[in-house]
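One chain of protein is taken out of this complex; the other chains stay put.
As written, the chain order gives the labels A, B and C, with residue 1 at the start of each chain.
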Amino acid sequence: MIHILYFASLRDIAGKTEETLDPNDAATVRELADFIGKTSPQLGEMIHGKKVMVSVNQDVANLDTPVRDGDEVAFLPPFSGGA
Amino acid sequence: MIHILYFASLRDIAGKTEETLDPNDAATVRELADFIGKTSPQLGEMIHGKKVMVSVNQDVANLDTPVRDGDEVAFLPPFSGGA
Amino acid sequence: MSSVMESKVRIQREDFSVSEEIEAIKKTSRNIGGIVTFLGTGRELSKGENITQLNFEHYPKMAEKKLEEIRVQAIADYKIIDMSIIHRIGEIDIGENIVLIVAAGEHRAEAFKACEWAIAELKRITPIWKRETTSKGEVWVQDTP
Partner (left out) sequence: MSSVMESKVRIQREDFSVSEEIEAIKKTSRNIGGIVTFLGTGRELSKGENITQLNFEHYPKMAEKKLEEIRVQAIADYKIIDMSIIHRIGEIDIGENIVLIVAAGEHRAEAFKACEWAIAELKRITPIWKRETTSKGEVWVQDTP
């Protein structure tokens, strides 16, 4: 399974903290965004429109980055750490 | 009396920490330097050559600054505070 | 000193002691002459709103990895002796410590540069998010100056 994480404001938009996806349903981050867009059109648009950052296994990724069974994909809104 | 202070390396050169001078013997820092030069030619030269800073009553002064009874005149080698 | 103190980059709920972090970094070398620290604290005012509380969240593992990247690059690029970076998460009140960067160098110039670069880089690349609570409710901060 592909493990998907939502942080901060994206968690409020997605209405969940995490979910899992069958790796047969998405081979890239782009396809994964299509899948997410089915249940949350707003989130799908934000990912496609590059309003959020994506990481795969804690490394910064892009829409073309492949996703595989066991991967951890996270959607990251603009950072605001550091006081 | 005029109160004269020597700090750091100047104390080693003058061979003393402080001394007093009759105000009738010097009306300016320049004349005070002449007086000091009689007992310590090296120190007199350093003051005239502006190798050391002079203060009168804790304010930065110069060779023309007048000195009066009750004044505190200090000779200050280059500063080296601040680690 | 607890074992937690031994790590030079940390994300933690509990407060930290600036003095203890400085003493820890001093142990790296007897040739440290200048230590510059940046301490970020909770401000009451943000864009005209009165803040009553802050809440920080991070992406575990990735955030720590980014802090360590910043530390390593700061040491290499600015020729400093060592750096430590600590960021708190969870609920933080006004006036409380949020983030600390300690940059230790032989001289002060490189320590100032490294410290200022590190906090800017932290804000840029580290997956940490701030939520502000005001009288109007709670909001995730999407941009910081």
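In this section, a contact is a pair of C-beta atoms (placed from the backbone, for glycine too) under 8 Å apart; a residue touches a chain by one contact, two chains touch by 3 or more.
The structure presented is a predicted model; accordingly, all values stated were derived computationally and were not measured.
Considering the complete assembly, chain B touches the hidden chain via residues 5, 7-9, 12, 55, 58, 74, 76-83. Interface residues of chain C with the unshown chain, by the touch rule above, are 17-20, 22, 26, 30-45, 94-95, 106-108, 111-112, 115-116, 119, 145.
Simple rule for what comes next: only the chains that are shown with their structure count from here on.
Most remote chain with respect to chain C, judged by CA-atom centres, is B. Annotation: 74 Å between the Cα-based centres of chain A and chain B. Chain centres here are Cα averages; for chain B and chain C they lie 49 Å apart. Rounded to a whole number, the gap between the C-alpha centres of chain A and chain C is 27 angstrom. In chain B, no residue reaches two or more other chains under the touch definition.
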